[in-house]
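Every protein chain but one is kept in place in this view of the complex.
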């Protein structure tokens, strides 16, 4: 049952050193900046962060990297025009990087949330990112065996929540949020607005409240 | 690009003998009765039908079975209080049956639509329905390897379509429709209403038009 | 006194945690819902694609598009949401539900469940969501009579009926007692109108009688 918190700091309380954190967002869209800032203030260290990108500019995820709290990034696209924080840490050997194709990143988290032990996916066959992985030809097509990516914590951003923790998102800010919500032991969500239960269209809810543990409204 | 048809008969035209047909619905909810009736009138035979149940009463799927057009049913729950048509054919040895756990049925069709070659699922380990299947222990848990279920045709029912073929469903009649739409070469949909493009909430569309080939309005 | 069916349902309901996400299997487990007061905040899942399912629909409420897994028309309370079958079973198989309550033909001492097929030669096999439900929650509660009509125990050393799931049952609720399936064996949690010692004489499995 989702709990409701008064501040981002309260919502991230208890996240421990060494945790694996799934962080929503594609670039800045859907990035839960206030939750990440609270995680920075909390000071948990030695974190593994799973996120599509490795931070933009000097805010949010980039600021968490600057604070030296992240041991390893798992992402599809660390290198962006404004990813100077990550770039510098990486070149200085101060952060580990695991590059995962974007579709595998999404599908492997979905597998974690859906109880799938592993799956044969079509992406990356014959490329360096499939080296050392189990491969199999099925029905004449080659596949690579991929394992789930689970998080201890997911930090995501949604548009609205009701009091059951049901979530709707906004446009392409939806991106990884719904998948990460299913793949983490504890899912923490910042929403633009908490609305009374019954105000969300039951046909349009994207993340049912069962996947949501903590909600904080950040207007 | 979705095409729009004037009648159920026009929408199912061209379905050939020996096809595998995915038929939406959970019991009667979401069962595309008018499309099935049209398939019966078309007369295609030797069909493999994949559907959660094996027909109710004497209508829809049950009537297709009565007409002798179905060689094999793949379903999770053929035996219902009103499944006398199937029961009689089965006991007379006139129809094949493959029983698939309901979650595997859904996930195997999802795999077909998502380009997954096979997946290790947790359902059925140690049961007769996993006999002869590849098994593997991953992270201390046992799994069974499951393969995709693809259809030549999907016949499904949705609530509304716009002119792009985007679909919304209604309550628990949604059930297998969205998954089947992704798993078939040709997806045929009967909808209660066709609305102008732009009238559906872009955040609430469940099946994007890319998965839809033919639409017919059945009021 | 042994429990009536309604009392048994009330006993199961009593043990469901506040705010839990719960799937009630078709048949007898459905009765548990009648004993879950709204202030308990229990959220019901039905595997045909709904979370926050309401009570059985009556009269004008009946809508053929709004049914539960037993194909019974139900209602849509505020906060209910819909999803498709793959998402619904992913929710179960991913272990997100707190409790599933299921009926059973047999449960073994190590928690194996048999509830989908009697194995009779003429029977038409039909599994539905049973195998997914069996492994689809953090805890699986079974509700059943402890004995068949001819007096044969249904809590057994090894299931003789075809299995639904391996080592998946956490607790068994019967009219005569509640049993906890533990690593070390089956523990009697409480009994109704019978002593634990008497129960032991009627079962072929060794019962652990006291909390350690």
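Labels for the chains are A, B and C, by order of writing; each one numbers its residues from 1.
Note that a contact is a pair of C-beta atoms (placed from the backbone, for glycine too) under 8 Å apart; a residue touches a chain by one contact, two chains touch by 3 or more.
Please read all numbers here as calculations on a predicted model, not as lab measurements.
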Visible chains in contact with the missing one: A, B
Contact with the hidden chain (one of A:32, A:55 or A:124): A:124
Residues from chain A at the interface with the omitted partner, ascending: 26-30, 52, 76-80, 87, 90-91, 97, 99-107, 109-110, 121-129, 142, 169-179, 206
Contact set of chain B toward the excluded chain (per top definition): 1, 110, 112-116, 162-164, 166, 182, 197-198, 200, 202-203, 205, 208-211
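Definition applied: only the chains that are shown with their structure count from here on.
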Intersection of the contact lists for chain A and chain C: B
Separation of mean Cα positions, chain C and chain A [Å, integer]: 34
Distance from the mean Cα position of chain B to that of chain A, given in whole angstrom: 33
Separation of mean Cα positions, chain C and chain B [Å, integer]: 28
Per-residue multi-chain contacts in chain A, two or more chains: 114-116, 202-203
Junction residues of chain C - those touching two or more other chains: 76, 82-83, 90, 92-93, 135-136
